[in-house]
Each structure stands twice: as structure tokens, then as C-alpha cells.
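The complex appears here without one of its protein chains, the remainder shown in place.
For chain A:
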Amino acid sequence: MSAPTRAPKERRDVSRRRFLGYLVAAPTLVVAAELGRQQLFAPPGASAAAIPSPPQVADAYDLLDAIRDTARPTANLVKVEVNRDGTVSFALPRSDNGQGIITSTAMIIAEEMDLEPEQVNVTLADSRPELVFNQLTGGSSTTFSTFTPIRVAAAIAKGALLDAAAHLLGQDVDTLTSRAGLITGAGGSAIPFSELTEAAATDVTKQVEVALKPREEFSIIGTERGKSDARAIVTGKKQFLADMKVPDALPTVICRGPNLNSEPLSVANADEVRNMPGITDVEMVSTGVAVRAATTGQAIDGVNALRVEWDGGTVEGENDESVLEKVRAAELPLAVPSVPGETVEGDFTFYFRSNSALETNMAIADVRDGSAEIWSALKVPITVQHDIAEQLGMPVNAVTLHVVEGGGSFGRRLFGDAAKEAAEVSQKLGKPVSLIWTRADDSRQGRTHPMATSRIRAVVAGESVVSFEQRHTSVTTDFGHGLGDAATAAAAKLPLGAVGFSEAIWELTQTTPYDFGAQTRVLSEVDLRFNTSSMRNVYSPDVCTARDLIVDQIAAKMGKDSYEFRREFLRDDAMRAVLDKVAEEGNWGRSMEEGTAQGIGFHIEYKSFAACLVELDCRPETVNREIRSARTGPRVTKVVFASDGGLIINPLGYKAQVMGGINDGIAMTLTSSLHLEDGHFIEASWDNYFYTRQWNTPLDMQIFIVDSGRPEPGGVGELAVAPTCGAIACAYARATGTVPEYFPILHKEPLPFEPYPTVPPIPPSPTNGLEMAR
């Protein structure tokens, strides 16, 4: 079949790549697609003094490629459907937790089909085990891995509609134009998609070849577009999980033990609690004691009234320093010997950080009569579906898993902690439950970014960096979610498998952007039974912080300016363009008051290059600002950020992701960490765990997109965090004259709060809210 596109010039262009897809047998038009492949990276450029580093794994093939390639065999099951009302539907096999991929996916389909984005309904697909690897949201991969297959399907759909219209109108397909769901022929005769979808349908599935719209003709991709659910959000109508009404799914809260992962041994007063107002059920489960009640508040009261005997948990007696000792013991030696006068070295510690979102872990479960129906925000639903089936003793197809939009993710929704718990509770009670983690649980017992050390040794000879070694040692990061498939997830759960998997992720994501001669980057991990996961990135923020600090020291040793040095040693001009942008827009090198300084960070990942320039105020009057129950500390007063992320679908959504990443970087570098004391994390509130607040956020933030014309979208969801961390660390060193050795920088400052008790587990709600109304 010939290409069903209408512009004759496209047909003459024999060089344009063609993609394969399918017309799928169905009563209305349904189209499916396979994946294509493009080369993204230009060859590295050269610098006079820079000794080229041999290619690193992640340069040629990174995590995005891995996720896309694992997605490849089944991507043809990704379908675009034209409905009888003329709208187009697409069920995105990904999870949206605020990153805006629903909006950008609608834009991609609308672009290819000449529709308005409003005419495209994008929903989140339920767990589809047949998708195998193709249902993972992580590693900032969504747009990169779905961009081409979605376009192919949309292009074939449009072609089929044009062919059907040509047939009905008795006109040549090349004379037809399509706009906003209406196909118009010569003489003004027009047919809407709604009247064409049946005619365009096929009763046998067949393979079709198609060319895609060239970039020069884009009119939607690359334009700014607000989020599709903006109005629903500002009117309170957007439904999150806890807002959904599933009949009889009453609020359920778990009473958890005093230490991390404490398990319950016995309950002394279950009957007494069962008789409290509103409470319907009290039941011991593997992670604690579940209390189900008419209102969430009553379930919380029940939890706090329980008297439970607990075991000591998985890290009994441990604290920050004892864990750090164990991490230190697992450190691998650096290979190149230290040479006095020629070596620049650094050793940095990164404490535990929480990836708790504002919406706590939640799930609704109805497990009765041999089947299970579960709702949760899940980035890897297939793995969770398998786990739950196994846990419930049911076949996989008896478990239906609905992916619901989540209130933030940051790594949390990679795991189905709440979904598994809700399934267990519902099965034990034989009743539906709406399970909600309390804030204290989410902070104390939820997953964390693991404690790590990062050591660097660079050998400098004259104007060159001869070698650059980085050794990263970390409490194990849990990758038990695999790459979306139950088989890889099971492999990652084996002790040896997990090592292999982490190392694979390390190799696929970490690369040094500079020509620093012989380079090695090695990861070692020590499993200490913490609940961990990635957190708006796995290793990069810490790796980049350490690297930027050492890069600044190498520059100083050579007597070079931090920016000029990076510029000289960066591997190619596209990277330099991004660095130049922040230096220029941020007025790098301007004179700064004492106690304040600029800092610069640079990072490459996810097929993107990113640079960040910050100005940091470390003057006492700023550091010691009095705000009740708050971490104030140094303030980042200005951020200038630039990145080249390849093709940008929606610049507004892109910049929003960058802004979030910047605010995360500020928290990770300066204020936010968990403190482990005597087997548990002490933070139970947002006034204990100091994520960035209004009084920490920069007053001036400028975000620039640098476009070097690369044809595919890179990843942005996590991109901004690492270079922001690097820039702030360098600015701090410059403003104070002290190179920080641990992060966040304020981790060891006196706590501006009294930790809440761990028994009862939930801080009680105050009653004085009316007096505080203002």
C-alpha cells in the first residue's frame, strides 16, 4: 500500500524514513504501531589540552535506549482509535503523577492528525500484562520511548481516514485537506472523522507503511500548552485516589511499629478499639494492624489507641553514623595512586532523603470471591499485578489493576507498597478498603534515597587532566520494580540479580561530560534492609555534586575560571552552547558581595545537556532568618538554567519539570534529609523534613531552552536536579570558603523541632484550627 499522505512533495522525498504500523481489524478505525530508531548524538568535539576520554557506555547507549529497546517487541500493541463521535482515543501505558505527559501525548497525536489537542482523549491504561516491558514510567523515558510509535499510529489513522473520504467523495486523495477532524475536498464538500471511522475500519489486520510529518510542518509540537486538567485542578474537581468513591471502600489506616519495618507480634486491645466510634474492623496484617472506619479521622484515632507488641524492625539500634560506617567499609579503593602536588581529591557523604510525595501512598482494593480489583498510582503496574496475584494466591488474570493519576511521584510510585497492603487487608477482611498512609508513615516508613558516599581522585598534569576516578558507594537502591516486566523484576530481587541490575542502571545513566583522560566510575552497594528507591533520579544528583566540586578545584589548581575550565574540557559544542547560555544570561563572574557567590553545575543524561548557574546568599542575616518551625539557611537568590533536550513537545510543560527539579536540587543540597536514630527515622511531618518552601525558593528563576536541532525528544523529568545540586555546592564553597563534605549541608545543624513520639505512631491532629484562622 502506498503512503496515505496527501502532500505530493512528501511523496517525492524518497529520503524520508518510512515506518511500519498496522490497521487493526475492528468495527471502527483502530491503528497500532511499531518503533523506529534514530541516531541522536553528534560525535564529540575536541579541545586543545583536553585528553579525550574513551567512550563511556551511557554515551552510546543509555537508560532511555534500554527502556525503549525493552519496549520494542510489544510496542505494536499501542493503539490509536477513532471514535464514532469523531474524537480520537489513546490509552497511554504510562503513569502521570503531574509530569504532564497526558497533555504532551495529546499534542503529539493532534499534530500528526491535524486535530486540536482537545479532540484527543488520552487516558492511563490499566495494567496490561501482555505489554511485558512496555509499561514503565521512569528514568524520564516516557516521551522518548513513545514519541515515534504514537506518531506512526496517528499518521496511519489519518491516512486511512483520508483514503475513506476520497472514496466517499469520489475525489483524489491528494486534493483533500484535513483540519480539526473535518476532511474537505474540492468544491467545499466535507466529511467529519465521525462519519469516516467505520468506512476506514478494516476487517483484517494488515501492515501499512507511512512517512511522518516533517518537523518544519509542526504547528502544535513545540508550542506552549497549559495542562489539560488545569481547570479541573483549580476548581477542586480533579479526582485523586482518595477522592474516588468505590462502594463500601471505607478509609483504612495501618498502625505501624516504632522502628523501620517493625512487624507486629500481638495486639492487646483489638476488641476495645473495634468498639470505638466509627470503627468497623481491626486486623493484624504483615506490616502492622489495619483499622477500617467510617472516617479517616476515626481510623487514625483507632490506630493511636492500639496497644501492639512489635519486633525491632530491620535496622534496630542503627543510626546515621553506624550506617555510614558500614557504607565506608564497603568502599572500593581508588586505582590510581595519589601523587602529591598533582592529585585533586574529595570525599563526600550524602544522607538519607525521603521521596514522599504530597499525596501519601494510597490504594483502593476490593478482594472478594476469588478476584481482586485495585486502584493505585503505579508506574510499573505489571510487576505489582504479578506480585499481588502471588500474594493473594490468585491467577494474574484475576487481578485487575487500575492506574490512577497520582499526586506526585519522585520515585515512590515505582513500587506498589500501598497496593499490596490494601490487597492484603481487603482479602483478610473480605471487604473493600481505601487505604491511606499517614504523613508520618510516609515519611518514616516510606522509601528513601539511600545514604551514599562519593569519592573522586583526579590526577592533573600541567594543563591536562590525566585521570578521573569516581567511586560511589551506597546503601542498596531497590530496583525490585525491574523494567516493568515480572521476569526482570524477579531477577532483580535475587541477591546477585540486584547487584547486576543496579550496576546496569549505573552504567546506563552515568557518564562524565568532560575529556578527563582515563576515567572510571564504579558503584558498590551494601544491602542494609532499608526501604529505598530512586528519587527524581538514582545516582546523578550525588555524583554530579561531587564531580562539580572537584571540577572547581581542578580549575583552581590550574588557575582557571570555573566556567572557562568547563567550557574547555566539555566534550562537544552542543554541550558548550548550553554552558555558554547560562554564563551569558546569568552574567557569570559579576562581582558579588561578601558572603554571596555564584556557582555553576553541568550534567548530561537522558539525551539532554543541562547547565545551571546559581547565586547563593550565605550572609548571617539571611542564614539566620527567623521563621517558626523552619529551616532557613543559605538562600538561593537566583537560578539561571539552560538545557538542550532535543525536540521539545510542550515548552511550558518542559519548563515546569525543570522548575520542579531546581526546587528539588535546592532541598537535596541544603535542607532536606532524614535522620536515623535508634532504628527509625525521626521525621514525621513537613515541618520536620525540610523540602523547599516559599522562604527557600529563588526569587529570580530563569529557564532557557537551547535547541541544536536534534530530532527526538530527550528526557526532562529528572534532568534539572543534578546540575542544580552541583551549582549550589560550588557556590557554597565559594561564598563561605569551605568545601562542604556532606549533604544536605544543614544535615547536622540543631533540629528546629522536637521529634514526635513513635508510639502512638501518628501525631494527633490539633484542635485549635479556628484560633489560627487568618
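Basically, a residue touches a chain if its C-beta (ideal position, glycine included) is under 8 Å from a C-beta of that chain, and two chains touch if they have at least 3 such contacts; residues count from 1.
One rule holds for everything that comes next: contacts and distances are computed from a predicted model.
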item: UniProt protein name of the chain not shown, from "Isoquinoline 1-oxidoreductase, alpha subunit", "4Fe-4S ferredoxin-type domain-containing protein", "Spermidine/putrescine import ATP-binding protein PotA" or "Succinate dehydrogenase flavoprotein subunit"; value: "Isoquinoline 1-oxidoreductase, alpha subunit"
item: Hidden-chain contact residue, picked from the options A:Leu20, A:Ala91, A:Ala180 or A:Ala242; value: A:Ala242
item: Residue among A:Ala656, A:Ala727 or A:Leu746 that touches the chain left out of view; value: A:Ala656
item: Among A:Leu358, A:Ala461 or A:Val759, the residue in touch with the chain that has been omitted; value: A:Leu358
item: Touch residues of chain A, complete complex, unshown partner; value: 97-100, 226-227, 229-240, 242-243, 245, 251, 277-278, 294-298, 300-301, 356-360, 405-408, 410, 436, 438-439, 627, 629, 652, 656, 659-664, 685-687, 691-695, 697-699, 701, 762-770, 772-774
